[in-house]
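Read through the structure below, which is laid out as structure tokens, and then see the notes.
With one protein chain withheld, the remaining protein chains of the complex are depicted in position.
Think of it as A, B and C in the order they're written, each chain with its own count starting at 1.
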Amino acid sequence: MTLATSSSLYRAVQRRRNRGLLGLYIVVTAFLILYAVLFPGILSVGGFSKFTQNWFPLALVAMAQALLMLNGGITLAIGPMVSLGAVIAATTMGGPLGTFGGFLAVAAAGLCIGAATGAIVALLRLPAIIVTLAGSFIISGVALIMLPRPGGFVPEWLSTLLAGHTPMAFLLLVLILGLWKIFLATPLGLGIYAAGDNPVGAYRSGVPIDRVKIVSFALSGLLAALAGLFVAAQTGSGDPIIGTPFTLNSIAAAVLGGVGFLGGKGTMRGAVCGSLLLSVMINVMFFLGFPPVAQYVAQGLIIVGAVAVPELLGRWRTNR
Amino acid sequence: MSLLKTILRNPPLLTFLLVALVWLVAGLTLRGFGAFGHLRYLLELASVIGIAAAGQTLVILMGGIDLSVGAVITVTAILLPLLSPAWDPTGLVGVVLALAIAIGIGFLNGLGAAVLRVPPIIMTLAMATFLQGVLVLVAGGSAVTVQNPAVILLGQTRPLGVPAGVVLWVVVSAVVLMLIHRMPIGARFLALGANPLAARLSGVSLTRNTLILYSLSGFFAGLAGILLLGMNRQGYVGIGDPYLLTSIAAVVLGGTSILGGRGTYAGTIPGALLLVTTTALITVVNASPGWRSIMFGSLILGLLLISGREARR
Amino acid sequence: MTEVRPILEARGVFKGFFGNPVLKGIDIALQPGRVHALLGENGAGKSTLINLLSGALTPDEGTIAIDGKAVARLSPSMARAAGIGVVQQELSLASQLSIAENIGLGAYPKRFGLIDYRALARGARDVCELVGVTEPLDTPVSSLSLGRRQMVEIAKALFAKPRVLILDEPTSSLSAHEASVLADVIFTLRDRGVAVLYISHRLNEVRALCSHVTVLKDGGITADRSLDGIDGEGLVRLMVGRETGALFPPRPDIVPGPLRLRTKGFSAGIVRDADVLGHAGEVLGIGGLVGQGQEDLLLGLYGAIPARSIETKIDGQSGLPNNVAAANAAGIVYVPADRKHEGLVLTHSIASNIILPSLAKLARRGLRSRGAEADMIGDLARQLMIKGDVARPVQALSGGNQQKVALAKWLPLDPGVLLLNDPTRGVDIETKREIYKMLRRFTGEGRLVILASSDTPELVHLCDRVLVLREGRVVLELRGDAITEEAIVGAAMGIEADGETRIVREEVAQ
Partner (left out) sequence: IKGDRKAPYTIGWANIYSVPTWMKQTEGTITAEVDELKKAGLVKDLMITDAQGNAQTQIQHIQSMIDANVDAIVVIAGSSNALDRVISDACDKGIAIVNFDSLVNTDKVTAKINTDSAEWGGAAAKWLVGQLGGKGKIIVMNGPAGISVSDDRRKGAQPVLDANKDIEVITETNSEYNVAPAQEAMTSLLFANQEIDGVLSLGGALSAGSVLAFDRQGRDQVPITGENARQFLELWKEKGLKGWATMQPNWLGAFSVYTAVQALEGKTVPAFIKVPLPVIDDSSVESYLARAENFPADGYIYSDYDKALFDKLLAQ
């Protein structure tokens, strides 16, 4: 059956992409409900704002990672990139560039460093994982030189704007997801999927796969640097090593969200959901009063369970 | 000309030459770098990475990745002194017990990957988190000084001037190279890494081989943990952490494809040497930490430009 | 010949891989309104030539000209913009994208820089209707069967309204029905003045569709002429360069041997309640439209997908194998249709692929014996006429030779039951003949061959008995002279569905 109206093609495609994520959606919703039961304050504006603020940077880096994984790549430089973003924000905003100039500097640094990494990977055909590993040392070195110890300055109003008692972070996340949707509706954006899935086929179909790769690295760098900017605003200053834990967490969030390593498989909303699970899990475990040992153990089990349970259910259903 | 071609087409050889070149240049320019004792020390350091990366090589060849290597090393190093019974004068009982635990952890990773179909990266990452919890539980996460004679022997003796750890590495290398190139299971790992579906339809059991593979990875990580414990005489929480990324980096620097199905441990060996050498070089250079980090990254990138050429499509 | 200006030309192109020349100075000219056949054995360089014509590869020497003008560095996107549509032998689809998104790939209609989904849906629907793709446009390609993907690939080539359409073995995974739809499309386009280049190993298709032929052999051109006045034999002679015998070996009159396989109430995948009998020394054909459960039947018997049955006996053992290793141990082997993804480890050498199933058998005291392995590989390569160095990666082999490797690797196991899924897909006529001969040799040795095929003549002429599947059920069983194209196609399409389904049942002996 062909579609009744052609205008619904876009929506139909979107709906189909949600289908594989049902298991994850259920798990995440269950955790959110549990959280709301344990801490009803989350339903207030303030509680919601604070919660989403703490989740926001992880959501951004999960997106940054998923973007590359969809294109068949990966980056180990997410953490240092976050640190560098925070450092640039904290060192420039107090200076002659001003707040807006600082913002531009962060964005430009993210884009340029990302594009440069992408160019090395795409044009020299080197494995992304090791190029970005090398890149992570270089980037963290730069961050350490710019700001050898935590400090710097971020204007108070920016902190209040982004990380005050308003759900600004959440709105920004919605905005960024919207922009991603629009980007995915461009030939270049969809090219990320095509080139990640079947690079030879995409090349033969006329997709500029090298350009796609460079663009995805650049955008990924931008997202990570912006996450750094947000962290700087949230904390009121820069810290040259604050981003380190984000590298592994971004990968975990993306994979939890169903993004595959071989490229082309997965969705951005899945990755964001994965990051939400990682984030809400921390709060739920706190309110359940888990001691640290149980926190570690439960975290391991939840992560494995979130992937394995939908898989097992699916298999059980098909075997019947 | 054709010699040059052979070298360029052979990543392990190329990486070896690179190590030799770096040693030569550093030995001529930096005081003390080329001293026999220093090179021997570098070899000794590389042996820990090399042994940890043995399992990682196998896992990566089969298209997976093991992020629990560091945690397994730490767990072994911390548990071993507790597991060595006082009545055993050789200390071998403790060693066997610790290795059994390491293999068991690997086996669980394999179960998750093969039976629950959890992507290996998630499974092993979760396992690493889980092990942190276990560490906090066991002895409050604290170490006991090792009294185990076998471990001390391994870490401290130098038969014929060669550190025992290096001897162990040579043995491990021989075994792993044999396993990859001379045993059926090596060919199966490679086939599964390159095309799991075709391999399965050719009668290669995914479940069985995945279980064996991750158990092996656990075993080698455990072995590295024991060697490290012997060299330091004391384990502590976090002792294994540096070996997670270095084990992966050594594999990739050695020309093994991170996507699986192509590569050899013969490349990982010089890969491990290269990493240790680079770190040592950076340590003796007098620069601020930021600059040192930049130099390390640039060196890796530069070396990759030379040795990673093969990865071109 | 009239002086029509060709739309797309190759002039004296040379191309080699790693120093091995494949094309040595080839000229080919595609003229509007003509369906041009490109023939040649497996590995002759046909796909290489079209990769040059479509910009996916650059010639080492020589030029590609569009509308008479030489193009310096043709790229795939330039080619697409110039109106060259290509259906590659290997699919170029992105499996996670929808049908429509694949069809538009590289040529999306845009509005304000965004993909105009409305226009995309319209355009995609038109081409889909043309080629008979009826699945919803939002279906992800990964959920389609190989044959349907091939149709999507064709629709994709048509989407940008090409002036030149190049089809590289488009029918190899299509059903007869889909192939005839494609033929109509080709005629329509030809009449609109599109230049078509058509590659196929099915010579009857070539004769039905094409009016001009170029034959490649040993890197050069052995014929470039009109097809008028050439019969099938003549075409084969052009390709092979000598007189050839009959394609199918004669069906032997020997009585089939004892039962090797019997399963009752077998279900796997979409197959329901099938009863299958197989005797030593027979070729049992499985027919039907593409995707009616043929593959599930074979995979289920092979232990590769979950399967159950009321009763099963294979070579005296009862029960279905529950994994591949068990099947292999019981002497059952399987050759998949999709050799690139399921049959072979493409990046590994010919030798590693051949040795994979017999690793354990050849090992001595747990170690592989290089000598024994080399002997066996050399033996098989000679036996199957796989030419060249066995250390080359399989992906450097042409399709036909890849298929030989996928089959050869099983022979050392001395299998009693061979499950073959479309083994001659994309295989040239000479290799086909060799494969058929080989299958007959196997049955002569008392093995059972179960052959699923989308090529109906193969079922008719090669098989001793044929089961036809429709929607997962066995709807017809034919034997001996009762096996005809009409009977098979009729049952496959369910033409006598309102009447009683004719099932010629064999007495279940023992």
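We adopt the following convention: contacts are C-beta pairs under 8 Å (C-beta built on N, C-alpha and C of every residue); 3 or more make two chains touch, one makes a residue touch a chain.
The model shown is predicted, which means the values in this text are computed figures rather than measured ones.
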Neighbouring displayed chains - absent chain, whole complex: A, B
Options B:Gln56, B:Gln132, B:Asn148 or B:Ser173, residue touching the unrepresented chain: B:Gln132
Touching the absent chain when the full complex is considered, from B:Leu13, B:Val167, B:Val237 or B:Leu259: B:Val237
Missing-partner contacts on subunit B, residue numbers: 30-33, 35, 37-38, 41, 45, 132, 135-136, 139-145, 228, 231-232, 234-239, 242, 279-280, 283-284, 286, 289-290, 292-293
Those residues of subunit A which, in the complete complex, touch the missing chain: 39, 41-42, 47, 50-51, 54, 57-58, 143-144, 148-151, 159, 163, 231, 234-237, 239-242, 244-246, 249, 279, 282-283, 286-287, 289, 291-292, 295-296
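As a working rule, only the chains that are shown with their structure count from here on.
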Contact graph of the chains (line, ring, star, complete, other): complete
Comparison of A-B and B-C (more C-beta pairs in contact): A-B
Mean-CA-position distance for subunit B and subunit A (Å): 30
Of all residues in subunit A, the ones touching two or more other chains: none
Interface residues, subunit B side, partner subunit A - complex: 67, 112, 116-119, 121-123, 125-127, 129-130, 132-134, 136-137, 245, 248-249, 252-253, 257-259, 288-298, 300-301, 304-305, 308, 311-313
Complex contacts: residues of subunit A adjacent to subunit C: 1-3, 6-7, 9-10, 12-13, 15-16, 182, 185-187, 190, 193-194, 196-198, 200-208, 264-265, 319
Subunit C - residues contacting subunit A, complex: 54, 56, 75-77, 79-81, 86, 88, 90-98, 100-102, 105-108, 110, 113-115, 117-118, 120-122, 125, 128-129, 134, 136-140, 156, 306
